[in-house]
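Dumping the structure here so I can ask a few things about it.
Here the complex is missing one protein chain, while the rest keep their positions.
Labels run A and B following the written order; every chain starts at residue 1.
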Amino acid sequence: MVIVEFLIKLAQGFGIGALALATGLLFGGIGRKIMARIQRRYGPPFTQNFIDLFKLFSKGSVSHGWAFDLGLVAGFAPMLAAIMFLPIGPFTLLPSDSSLIMIVYLMMMAYLGMAMGVLASGNPNSAIGMSRALMLMAGYEVPFAAVIFSVYLFSKTGYLTQIVAQQSGGFMNWNIVKMPLGFLAVEIALQGMLGEKPFDQAIAPAEIASGPMVELGGKYLGFGMIQHSVGLFLETGIVVDLFLGGAPNFWIFIAKQFVLYFVVILVDAILPRLRIHEATSFFWKLPLFLGILQAVIVIIQGGVLNV
Amino acid sequence: MNSLLALLIVPITGSAVAAILHRYRFVERLITFLTFCGTFLFLFGIKVGDIFTWHLDFLGKNVEMGLQITPLSIFMLYMTIAFGIVLTFYNLSERSKMKGFLLLLTLTASNWIFMSTDLISFFFAWELMGWSSILMIFGGKHEEKSRHGALYYAMMSIGGSYSMLIGIFLLSNLTGTFSIQSNVSYLMSIMSVHPWWVLGMVSLFFVAFMVKSGIFPFHTWVPYTYGEAPDGFVPYLSSVMSKYGVYGFLIFLPLTLNEHVPSVFGLAWPNYVLLWFGSVTAVVGSVLAFMQDDVKKLFAYSSFSNLGFILAAISLFTPIGLTAGLFHAFNHLLFNGAIFITVIAVISKVGTTRMSEMGGIWQKMPLTFLTFFIGIAAAAGIPPFAGFGSKWMIFQAMISHGLIFATVLLFFASIASFLYLMRAFHAIFLGQLSHKYDNLKEVSMIGKITEVFLLGALIFFGILPGFILDPIDSIVSAFGLKPLPTSGYEYINGFFSSINMVSIFIVVIIAFIFGFALFAVVAKHKKVPQEDNYTAGQIPQDWNLTPEMYQFGYDFYEPMDKELAPFLKVKIDGFFKGFGESVKYIGGAVKEIFTGNVQIYTYLAVGGLVIFVIAGWVVW
Partner (left out) sequence: MSEWTEIVDYFRGRSMWMLHYCTGCGAIELPPTMTSRWDMERFGITPMATPRQADILLITGYLAIKTLKRVVYTYEQMQAPKWVLGFGSCTINGGIYWDSYNVIESLDKYIPVDIYIAGCMPRPEAILDAFVKLKEMVQKGEAKGYEKYVKNYDWYKANQDRVLKRTSPVLKEIEKVTKIG
């Protein structure tokens, strides 16, 4: 019986992984189309990212050793693992472990693995790219921490499933209405997490020859695309669960994620790239202030839970 | 023989034997290792509640001294002695400059500290530990610098000990007894009446503990000393000796359970002050770490930054805070030990501690690389390795108390730890391999066994943290608090949620299997050497491009220096240097009196006599 349950869960897990990847790639394609239309041109078809991924997996590539291979596989595998704990619409694969901080730290494992892989290529451009990516992370994670604090204290729980459940019953119950400043802070932090302008210093194609991706070709670049797409799904999914009330079915969930991504793309189309130290210190000013203000409001409203 | 006494006698005899056979290096190290093993065996014979007392006639007073096993002491004893076994086993392979007999003296002192029930033996053991470690630091690689490091450490450690001595005698004068238990209860009883006095008394003790753990502002000795100490001793210094401060804090923190202490933001205000000390230490350590080029100094900053986390957690003195802090103490021992042992393995092969001169070592020392990788994954708090559970619980503790600034600071320190860990990882192990390291070899079999063991321990205690959380629960109950509920061995129960580490581990493994399957199925790759790299079309040979030139190891986070420059203007080190300069100046001025001129002395003697007669102190 246990074997059958395990196999069912495995199949469901594969389904969720495929859903996340397909959604992420679709969002990427739609994003490119929207960016093109903003720039008054036609743009590629919506399915372009799928075609790109297929082409990448059929193309030859170079490898710099087993650390390179292991690192790049470790770049996307933990992302796929993290989705298993995320409430997607009504369905969560492993609801008893859907702790938000745990999912955030599991994303960092993907980061660490990818860093190991690209740095093992021995190219200083990748090292510069990773150093910038890490400095940016030291920027956007700080307001995100304040937001996590507010949500935990407000909902008095750390399970994403329960945070979603507390927002059921209509639009006025959503956390975006109850904690608007926190939503603003996390929206700005999301821009940094996704690596979209003005916070794409890590990739920076013209400055550092695409940074970490400099020696990646073929399937390795495909893994990078999987990491980016699944990360997109995961991060927008977390924000939807925290502030936009989850969703009763998959379509509405994906639609809400797309609304967030749409705002990200619009900002990306307009703004130029900041310098890295300006980007990091920006996160420590306005978004952090909003996050802390929200946290103070939550403390005053609800009190703390001394145990 | 009484097992408690055995824990003291065995290391002392081992130390004596090792000192006699000091000339034969390998024999000395072997004796050190065997003594640690023997002490560990005696640990199995003791259980919580064992007591051993004796009396001492001291200045006409009858002082009762004793040894006792509390849940906290058995936890600390197991932790420190087990790590000592691993370290001394590793040192069997090295031509290490660590003097084994001094390490065994430190072990004796360490066991005594954890077991003593009275302040006299506590102080004696504390001093013994301090002096033996100071002597051990003298044996570093550069004579001059290791002397400087040892003296810096000595001054701060002795300063702390003297403040503790003043505290001991002031306190025992009031209570009439030296027993730790009765002194602490006395302080608890008068806390509501004379809070400032109690705080002043406790601060005298806390200075010693803060020095030992490297808490801000007494952290300045840590990078100097770790950088200059002999390599074989540094893991013990950072993993084990910092825990003495933690033990000391835990002796006095029960004071704050008193309801009459005024509270700030829901915490008793001494706890709140300690919380800030801990958070600031965590941030200062992390931020200064990612600017370092010397690898031992970088991990020295990392070490006391983690002690800041531990102090911030235990200062809350609630079940979740205590559990988180003690759990992090254990995890810190494990991952810090793994990191330092791999780092000293690399240093011994490479011959330099500057990270900008290393690079690409992963190709030559793959097992060391893997252990270091898992070590830094644990240090960054990544599930399912050892460090995740404690960091997770610390954040839950902070959030549950509504401490927003502490949460933000500690989260920032955690992310900054990721920064410096990646810097060390890249500059040492990844990137381009210089041709001068073409003949580098992996560590010997003993080193390999140590590394595999540490690797396994990091994964094992990550997946099944219950083995550590159960003893910690008994410690929490011993302090009179209600412990957190425990489920199976694989569960970590926090305040807001609980997680099953085994299921996370299984999900990650399945994802990795899928990833490797995908890797194998799609188009094949071609292996290229490190010279075949993207160089913007330029031919490397035309430009004499050597691997050292193409490795980005120096000044890795240069943009952050600009951002953080305003915060780094305050230099605590400068404060202590200035303090030392003023003491030297005053001493120099006093020295002026002793001119050696007999005439001056006569004038002084006559003048002094006249003053004394006038004042009536001497009857003429």
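Operating definition for what follows: a contact is a pair of C-beta atoms (placed from the backbone, for glycine too) under 8 Å apart; a residue touches a chain by one contact, two chains touch by 3 or more.
Just so it is clear, the model here is predicted, and its values are computed rather than measured.
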Problem set entry | Option touching the unshown chain, where A:117, A:218, A:231 or A:291 are the choices | A:218
Problem set entry | Positions on chain A where the hidden chain makes contact | 32, 36, 39-45, 48, 51-52, 54-55, 58-62, 205-206, 209-210, 213-218, 221
Exercise. Considering the entire assembly, which residues of chain B contact the chain that has been omitted?
Worked result: 526, 532, 534, 537-539, 542-545, 549
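Simple rule for what comes next: only the chains that are shown with their structure count from here on.
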Exercise. Just how far, in Å, is the C-alpha centre of chain B from the one of chain A?
Worked result: 35
Seminar exercise, completed: Per the touch rule above, chain B residues touching chain A in the complex are 266, 318-320, 360, 362-363, 366, 369, 373, 376-377, 380-383, 388, 391-392, 395-396, 398-402, 404-405, 407-408, 411-412, 415-416, 418-419, 422-423, 425-426, 430-433, 494-500, 503-504, 507-508, 510-512, 514-516, 519, 522-528, 530, 532-534, 536, 547, 550-552, 556-557, 559-560, 562-563
Exercise. Taking the complex as given, what residues does chain A use to touch chain B?
Worked result: 10, 13-14, 17, 57-67, 69, 73-74, 76-78, 80-81, 84-85, 94, 96-99, 101-102, 105-106, 108-109, 112, 115-116, 119-125, 127-128, 130-132, 134-135, 137-138, 141-142, 145-146, 148-149, 152-153, 156-159, 209, 214-215, 218-220, 222-223, 275-277, 280-281, 288, 291-292, 295-296, 299, 303-307
